[in-house]
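All protein chains but one are shown at their positions in the complex.
Showing chain A:
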Amino acid sequence: MSLKQTYTEAELVVLLKKRNNSSYDYLYDHYSGALYSIILQIVQDENIAADVLQEVFVNIWKKIDSYDETKGRLFTWMLNIARNAAIDMIRSKTYRNSNRSVSLDGNADNLQSTQLQVDGIGLRRAVDKLKPEQRSLIELAYFLGYTHEEIAEIEAIPLGTVKTRIRAALQQLRTFLK
């Protein structure tokens, strides 16, 4: 593997679409850590996160032809694949039957006690700076993958309020990312 070589995103996409072998090395070396981190923040277990990461790379490899650069950057596309795969995992039977299952009764306060080594890494660190009520909405929406409708039911607040509060939390979050 030649780490010295750097590709622009457009070049990398072309190589990936050709299923070029060295493009896998490049992709893995540059992005596996970032993707593994977001998966870990959701599934909170290293062994499960490794399985999900494998599934994510296989999916990226399989679906690269459907990546549309007009809709966003390659990393954003991969990040969403990773998040979706991780959320599918925490909703799966295997995960729920394991002791790793996060209490899904919707009480976001419980999440505090179940956060493990993932405290303070990545996006979660930015999320942790939010006000508690905003943080629990982002926890439910982003890290647990609940729809706005489900959140309205869990938090017993109107759907419109959920939407405005999430939007406000996201705007706040953006200032922490800068």
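Note that in this section a residue touches a chain if its C-beta (ideal position, glycine included) is under 8 Å from a C-beta of that chain, and two chains touch if they have at least 3 such contacts; residues count from 1.
Just so it is clear, contacts and distances are computed from a predicted model.
J.: Tell me the UniProt protein name of the chain this structure doesn't show, selecting from "Cytochrome C", "Sulfurtransferase complex subunit TusB", "ABC transporter permease subunit" or "Anti-sigma factor".
T.: Of the names offered in "Cytochrome C", "Sulfurtransferase complex subunit TusB", "ABC transporter permease subunit" or "Anti-sigma factor", the one UniProt assigns to the missing chain is "Anti-sigma factor".
J.: Any idea which of A:73, A:91 or A:129 touches the chain not displayed?
T.: A:73
J.: For the chain that got dropped from the picture, name the residues of chain A it touches.
T.: On the side of chain A, residues 19, 24, 28, 30-34, 36-38, 40, 46, 49-50, 53-54, 57-58, 61-62, 70-73, 75-76, 79-80, 83-84, 121-123, 125-126, 141-142, 148-149, 158-160, 166-168, 170-171, 173-174, 177-178 touch the unshown chain.
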